[in-house]
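To start, I am sharing the structure in question, which I have written as structure tokens.
What you see is the complex with one protein chain gone and the rest in place.
After this line comes chain A, so read on.
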Amino acid sequence: MTENQVASSFSFKIFERIKPDEYFRRFIEENVRPDGRALHTFRPTSIRQGAITTANGSAMVRIGGTTVVCGIKAEVAEPRVDRPKDGFLVPNVELSPICSANFRPGPPSEQAQVNAEIINQVLINCDIVDLSELCIDEGKAVWSLYADIVCINYDGNILDASFLALLCALKDLSLPTAEVLPSSIVQANSSMMIKPLKLRRLPISSTFCIFANPKVTLSDPTDSEENLSKETVSIILDTDGKILYVHKSGGAMCDAEMMKSCFSRANERAAELNELIERTSSQ
């Protein structure tokens, strides 16, 4: 009897290995996912701000098994001639081999660069922060913020996690007061720290996976679900329900009805995360 139980528990693992799509399909037919979630639930999310003391602002975000750390370092830089008051905010995503067996050592992967670019575009186009708040002295010196988002554990949905980590790190950011001396040296007074940046809106990203057979959409896909699916949709909304960015890649199966349901789920998610962010920063 016990032998049989052992045999059956082994066989489902083997089944998952050799026929991942079939294994997955059987779960979906029962309206449940392999990790026990319903089709449109997001994984439990937690935020910790200020975990890295060497950074000017930092946050660690967990979405289920995905863990990312975002650290922001500030440096003094010379502003661009055409925008003498504007500072810089440079996001960068690192997916090193520590976080998953599927990543190889070497130069940044396409996935990491694509994610960094999406974040950068949203920051530029959607007017999230006022870069002139990073001005030290017009035309002479501004703060340049390097936001490095390092993935520590990868289990799918890196875009949502990176966005959330970046937002919380920006909320955590504090800079020393600085002035430019007549000898054109920038002097920073680290006993007087200020919180320079106000976020004008909170861009909250929600990612969905679309499956053709059976026809379903899944919220917050894990690594294995991402690998099985050919289409993902990322929707970035702000907390007022404005759409900031939509990205759908691959496949051709998505109809209008499906997109609509994704938008309503993204809206719910934005409200939920907004509350979580508020709670974390008030602590």
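Methods note: a contact is a pair of C-beta atoms (placed from the backbone, for glycine too) under 8 Å apart; a residue touches a chain by one contact, two chains touch by 3 or more; residues count from 1.
Here is the rule we use: contacts and distances are computed from a predicted model.
Novice: Given the options "Ribosomal RNA-processing protein 41", "Exosome complex exonuclease RRP44-like A", "Catabolite repression protein creC" or "Vacuolar fusion protein CCZ1 homolog", say which is the protein name UniProt records for the missing chain.
Specialist: Options "Ribosomal RNA-processing protein 41", "Exosome complex exonuclease RRP44-like A", "Catabolite repression protein creC" or "Vacuolar fusion protein CCZ1 homolog" narrow down to "Ribosomal RNA-processing protein 41" for the missing chain.
Novice: Identify the residue among A:Ile28, A:Leu89, A:Val150 or A:Cys254 that touches the chain left out of the display.
Specialist: Final answer for the missing-chain contact: A:Val150.
Novice: With respect to the chain omitted from the figure, which of A:Pro44, A:Gly106 or A:Pro182 is a touching residue?
Specialist: In the complete complex, the chain left out is touched by residue A:Gly106.
Novice: Could you tell me which of A:Gly65, A:Pro84 or A:Gly139 touches the chain that is not displayed?
Specialist: The single option touching the absent chain is A:Gly65.
Novice: Touching the missing chain, which residues of chain A?
Specialist: Contacting residues on chain A, toward the hidden partner: 52-55, 58, 65, 67, 69, 71-73, 75, 92, 94, 96-101, 104-107, 146, 148, 150, 152-155, 223.
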